[in-house]
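One structure is given here, and the rest of the page talks about it.
Here the complex is missing a single protein chain, while all its other protein chains stay put.
In this document, chain identifiers A, B and C correspond to the written order of the chains, with residue numbering beginning at 1 in each.
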Amino acid sequence: MSDHLDTSLPLEYQSEQSRLNIFGFWIFLGAEIALFATLFATYFVLSGMTAGGPSQLDLFKEKDVMIETILLLVSSFTCGLAIFSMRNHNKNAMLAWFIITLLLGAGFIYFELHEFIDYVHEGATMQTSAFLSGFFVLLGTHGAHVTLGILWGILLIIQVVRNGLNPVTSRKFFIISLYWHFLDVVWIFIFTFVYLGGLIQ
Amino acid sequence: MEHGHTKYPIGHIIGFLLSLAMTILAAIVALRSGLPKPAIMSIIGVLAFMQAGMQLFMFMHIKESDNSAVQIGNIIYSIIIALTIVLGSIWVMHN
Amino acid sequence: MLKIKKLPWKRLSLVLLSALFLLSGCDTSNIAVLNPQGPVAQKQYDLIVYSFWLMMIILVVVMGLFIFMVFKYREKRQAADYVPPDHHGNKWLEIIWTAIPIVIIIAVAIPTVKANYALEEVPKGYEDEKPLVINVTSADWKWIFSYPDENIETVNYVNIPAGRPVKFQLTSAGTMASFWVPELGGQKYTMPNHSMELILLADKPGSYQGRNANFNGEGFAHMDFEVLSQTQADFEKWVKEVKGSAPKLTKKDYNKILKTGLVGRMTYTGTHLDWVETPHQHNVMNKKEANTKEHDMEGMNMDDMDMSDHQH
Partner (left out) sequence: MIWTCPIINTKGWEENRLKLDEFFVTGEPIIYVTEAGIALAMIGILFYLTYFKKWKWLWNNWLTTVDHKKIGVMYILVAVLMLFRGGVDALMMRAQLTAPNLKLLDANHYDGIFTTHGTIMILFMAMPFLMGLINIAVPLQIGARDVAYPMLNAFSFWTFAAGCALFNISFIIGGSPTAGWTSYFPLAGTEFSPGVGNNYYAVALQIAGIGTLITGINFLVTILKMRTKGMTMMKMPMFVWSVLIMCIIIIFAFPVLTVALALMTFDRLAGTHFFTMAGGGMPMLWSNLFWIWGHPEVYIVLLPSLGIYSEIISTFAKKRLFGYKSMVFSMLAIALFSYFTWVHHFFTMGNTAAVNSFFSISTMLIAIPTGVKLFNWIFTIHKGKVKLTSAMLWSLAFIPNFLIGGVTGVMLAMAAADYQYHNSYFLIAHFHYTLIPGVAFACFAGLHYWYPKMFGHMLNEKLGKITFWFWMVGFNVCFLPQFVLGLKGMTRRMYTYQEGLGWDNLNMVSTVGGVLMGIGFLVLVWNIAYSIRHGERDVTGDPWDGRTLEWATPTPIPPYNFAVAPVAEEIDAYWNMKQKKTPLYKKVDVKPIHMPNNTGMPFVAAVGFGLGGFGLVFSWWWLAIVGLIIVLGCLAWRSFDPDKGHHIPVKEILETEEAARGEVV
């Protein structure tokens, strides 16, 4: 790959390797959509199988879910602002917004874990029924992705602090922003079909 | 592709407010409206897909790079596959 | 002319082998699937033979074309300096060999769909006959047949009256098995917490071999049973004999039978249906009487009802 930089493009698209990586990540997001679709299919098929255990109505609380959703929505917004600042070559603003994004993500994880622990105390573990198995694995996979994103984000922050904003670090931030927005999209579907779907009666 | 935005991220703010509005609207329709179940499910389903589309175009700059055609094609095809898996599984497993 | 040394071994071996295949196919008496003994198996047999000859036509056409091309255009048969033409394709040929397969697929699809729907109902000509209901429960490596009307139960063999449709309600007490009596008709799976209906019918009395077609562990190869179809009179005589001589089935006996392992033939009076719930019908739910059954089953058994009333 010739490593000349096409300076007419935004920083993260300038080297050819960057363009390939970003394109490859979009393809990977296609695969992730198939992965979460299968988890949703499993949840929908098993959502009625409560086997005598607590059902959606007994467990879900509107307040908790709204907090988690707002947290993730705002984090998606601040992540957009981080990329916006990056495009303006404003490293400090980008880092600030990005750290806020990760903190909001951590907040989301905190509330989600808190919600899970409440369910376990009410006796609803993933061993209780097929519905709960499906619920915990779907939410757990999304939560694991968010946690992985936060760790990955911390690594990237260290790299930017050390190497500054250059075509390589900016492409990595652009990719993690795609990842973060994608997780927010997945959460929108969880919020809609799992929580709202479960609370309707 | 535009290089260096204007000073003020208007696109992002509109996007954020839109997604907030759609989320709250979905919550209200689902929890307070008392509509029949299938009606609610379809409304909040459409809202979810609209919000997803909005995220793709406003926040994820899907249209931007020179291979945007393939990226959008890839996402559309993956949605078709996702629907096949979800609706296919439900249809097969319930009879 | 083809030199003997250079005999087309490939063609020779293939001709020999297809001869073997066709020869053994002729006397179909001992080929179970091609020896239907009931209307259900007959319908499937007709479908198989119909599709076999249709596919044989395609096979002969394409094979012939292929052999002709390979032999005609071998390097040895052409001049040394022969340069093949630069063909790119031919629109008409492409249309022909797309259209004809579509026609063949339609010719195969229509009888298939008709047969799929026909197999769900009682065979034609027997609608007014009251079908005999037999509950089939598969367990790890044995078959348990319960006769709810006659209130008797047999293990690893089942007697049925000839000329009368039999509704087998298939369910499983453990792993998934597949209830298959080749001479009487196709197979269906037995699944835990589900009940599925398979309608078979034997035209005349006789003994037919039944077998589990879905692998379910070590004893799978021995998990077969005999289907003995008798005249209506003999069948009733057999039921009276069993009622007189066979021991009463107790819960302890039944649990001993269910234990993993192979057992021989057994006969009991009374059935395990008294204390074991029959799970809800797999897809019979959306038949006409769905809603009436809906209410009285609501509180009765544990596992889940029809999905439709649960939101998802």
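Heads up, the rule we're going with is that a contact is a pair of C-beta atoms (placed from the backbone, for glycine too) under 8 Å apart; a residue touches a chain by one contact, two chains touch by 3 or more.
Source: prediction; values computed, not measured.
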Listed by label, the shown chains touching the absent chain are A, B, C
Missing-chain contact among A:I83, A:A130 or A:V160 belongs to A:A130
Identified contact with the non-displayed chain, of C:P123, C:P165 or C:G186:
C:G186
Interface with the undisplayed chain - residues on subunit B:
67, 70, 77-78, 81, 84-85, 88-89, 91-93, 95
Provide the residue numbers of subunit C that touch the chain removed from this figure.
9-10, 13-14, 17-18, 20-21, 24-25, 30-34, 41, 43-44, 47-48, 51-52, 55-56, 58-59, 62-63, 65-66, 69-70, 73-75, 78, 82-90, 93-94, 97-98, 101-102, 105, 108-109, 111-113, 115-120, 140, 174-176, 178, 180, 182, 185-189, 191-194, 196, 209, 211-221, 282-283, 286, 303-304
Could you list which residues of subunit A touch the chain missing from the display?
1-3, 19-21, 23-24, 27-28, 30-32, 34-35, 38-39, 41-42, 45-46, 49-51, 116-117, 120, 125-131, 133-134, 136-137, 140, 152, 155-156, 159, 168, 172
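One rule holds in what follows: only the chains that are shown with their structure count from here on.
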Distance from the CA centroid of subunit A to that of subunit C, rounded to the nearest Å?
48
Here the gap between subunit B and subunit C, centre to centre from mean Cα coordinates and rounded to Å, is 45
In subunit C, which residues are in touch with two or more of the other chains?
307, 311-312
Multi-chain contacts in subunit B, i.e. residues touching at least two other chains, fall at 37, 41, 90, 94
Residue ranges of subunit A in contact with subunit B within the complex:
8-10, 13, 19, 22-23, 26-27, 29-31, 33-34, 36-38, 40-42, 44-45, 62, 66, 69-70, 73-74, 76-77, 79-81, 83-84, 87-88, 177-178, 181-182, 184-185, 188-189, 191-193, 196-197, 199-200
Show me the residue ranges of subunit B that touch subunit A in the complex, using the header's touch definition.
1, 3-5, 9, 12, 15-16, 19-20, 23, 26-27, 30-31, 37, 40-41, 44-45, 47-48, 51-52, 55-56, 58-62, 64-67, 70-71, 74-75, 77-79, 81-83, 85-86, 88-90, 93-94
